[in-house]
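Everything on this sheet refers to the single structure shown next.
Just one protein chain is left out here, and the rest sit where they should.
Per-chain numbering from 1; labels A and B assigned in written order.
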Amino acid sequence: MIALLGPEASWYLGVAAFLFATGALGVLLRRNPLIVLLSLEIMLNGGNLALIGFARNLGDGGGQIFALAVMAVAASEVVVGLGLIVALNRKRVTLDVDRLNTLRG
Amino acid sequence: MVWGAWICLLSPLAAACLITLGGQRLSRRGAGYLATAACFVAFGGAVASFIGLLGRDGSQREILSTAWTWITGGSYQSGLSILIDPLSVFMMLIVSGVGALIVWYSVGYMDGDTEERRYFAYMSLFVFSMLLLVQGGNLLLLLAGWGMVGLSSYLLIGFWHERPSAIAAAKKAFVMNAIGDATMALAFFLLIEKANSLDFGILGGQYSSTVANLVALGLLGGAVAKSAQIPLHTWLPDAMEGPTPVSALIHAATMVTAGVYLIVRTHAIFEQAPKIADLAAGLGALTLLLAGLIALVQVDIKRVIAYSTMSQIGYMFLGAGIGSYPNAMFHLMTHAFFKALLFMAAGIVIHALINEQDIRKMGGLRQLSPKTYWGFLIGSLALVGIFPFAGFFSKDSILAAAMAKGTYGYILWAAGLAGTFLTGLYTFRLLFLVFWGEPSAFVREHFHALGRDVIAVSLAVPVGVLAVLSIVGGWIQFSPWWHPVTTWLQTVAEPTVTPESWQEWLSIALSLLLGLSGIGVAWLIYGARRLAVPRLPFAQRTLEHKFYFDEAYDALFYTPAVSLANLLRRGVEQPLIADSGRDLGDDTRDLGGLVARAQTGLLRTYALAIASSVAVLAIVFVVVK
Partner (left out) sequence: MLVASAGNVLVWAVWLVAAFACLGSGIAVVSFSNPFYSALALIGNLGSLAVLYLLLSAEFVAAAQVLVYAGAVMVMFLFVIAYIGPRSESPWMGGPSWQAVGAALAAGALFIEIVVVIGLKASGHLSHSEHVGAAFGSPAFVGRLFLTDHLLAFELTSIVLLVAAIGGVILGAHSRRNPDEVPSL
């Protein structure tokens, strides 16, 4: 049985939290939808890191399973998002999130 | 006998309902005859009750017939009951008898009017209400009748509702009556609180003097309003806007006398509150003088008679206030006869002169319609109280009773005698101006006599009947020698003053003298034109303005009320109520606009909203666990 060397899980969680917050900031502040998607990836990765960290901390493999599922879902979501962007581009619509406001009430 | 009383009460109501429901199916004159027949049936019922009571012993003459228990509230209970006793039968006979004659007269008077059916429905309603008032078995039903006669009066004064003056007069009458109704209601509340009942018997109970004074004051307020005594008298002259039969029935013979009836019916309370009774007598004396003075300068034929009514009711109040109840009621009866006669004769004159009522345009009608002249003359002589006409017997006994009351009584007596002089003066001024002399230009141009048709019969016969009654109606009682009226009413209202013989004879002599001198002065000025009207501009102006009562009330009550109403409308109703509806819509729309600003359409703001909500919810979950 191997002990965890190096920093305790709490350090990894701190990094994960920071990644999550950074990703959130990017989602909320950027106008290019591609960058928004990338920031979204950052957030997901932050969550993944937290899961893996806890998995190691508790000795439970379920965290790693969860992280793999998250990865699969992230991939799917990127596929759909990029498909949307490509479709938008084909319609000659400006790729600016602020201009896509037909839902305005 | 009990059936007779119920029939008396309900038959005019049935007529009113039938006329209302019949509508166009009933011809106009048919409605008139239906109403007349109903009133005569009522009179028959009253006679039946009278005969029934006659057959009984004096102490047995009080029958309370209850239809069903009408109101129950806690321990308070009130039945739908009518009282058959000498006083109520006395009034029933007067109301239904004179009422039937006047309704018959209206068939001819109102002939040709487009809304005759409405008129007769209202008249029947009025007769029913008045009968309810006098027959009511408890104070609650009396109040019901009281209110309904006020309503009928309003409806009938404003009958010709195209005329703004009629509408205004109707409102004025109703509002002033409402003041009286309010004071009466307060008195009733007090009675319910103290005695837990409104039956007539409770009035004899023992009350503290404050309570008795308050109750009596409240009742007096109602009586003063209904009978047009000072200070609530200004509505009566204006009420002459209604058709002449209405003036005859409501504002001479019956409704305005309801106040006197009330005082006599509730005399037990007034005897417990002597100051209030004195106040009633004083108001009566004051009214009889002021009304007599005002009548001297009136130029409208009906208004003169209206002020005369006010003055005579002052006599009745005087009598009732000092405790001479049977005499007051007797004067009520004779007054009903001759006042109705005067109004109806005046109505014939007005009809003949195509609705002209200004006496300055009249003159010389004696030759042109002699029978009307005779009717008017008989009524006038009865009014002034000349032997052997009706008024002579009734008025003087009130004055005699006043003498028996002490110092205050002597003051009242003097006022009453002065009033007799004034009565002679104004009554015969009217007679001479209208009937004597040469026919004026107006008369020559417009006079048209009555024909010999049904209308003429309906106009003439009641006048004739009342003329006869004005002659013989007084012979029923002559105070020094025989007094069946007093005996009849004694079981209900025992008089508290009994004048001595010398007081009676002195009053008779003086009043006769003063009455004749009044007539004489009137003849000198208006009949033979030997004297001119004295030039007293200040007095003339005051009298013409009716002692400025209308102006005072206007300034004291009407103008502040109107400005308050305007203030409330501008300050409260407009912004709060009217505008609030509109503002509600506007504000809702603005709020919606505010909310709509959250729908920016921008993806980023929505994402920010989600992120912020998550942040907040996380805190909430942590705190709440």
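Annotations
Note that a contact is a pair of C-beta atoms (placed from the backbone, for glycine too) under 8 Å apart; a residue touches a chain by one contact, two chains touch by 3 or more.
Nothing here was measured: the structure is a model prediction, and the numbers come from that model.
Interface residues of subunit B with the unshown chain, by the touch rule above, are 600, 602, 604-605, 608, 611-612, 614-615, 618-619, 622.
Although one chain is not shown, part of subunit A still touches it, namely residues 1-26, 28-32, 34-35, 37-39, 41-42, 45, 48-49, 52-53, 55-59, 61-62, 64-69, 71-80, 82-89, 91, 93, 95-96, 98, 100, 102.
One rule holds for everything that comes next: only the chains that are shown with their structure count from here on.
Averaged Cα coordinates give subunit A a centre that lies 95 Å from the centre of subunit B.
Taken in their complex, subunit A has these residues touching subunit B: 24, 27-29, 31, 36, 97-98, 100-105.
For subunit B in complex with subunit A, the residues that touch the partner chain are 596, 598-604, 607-608, 611.
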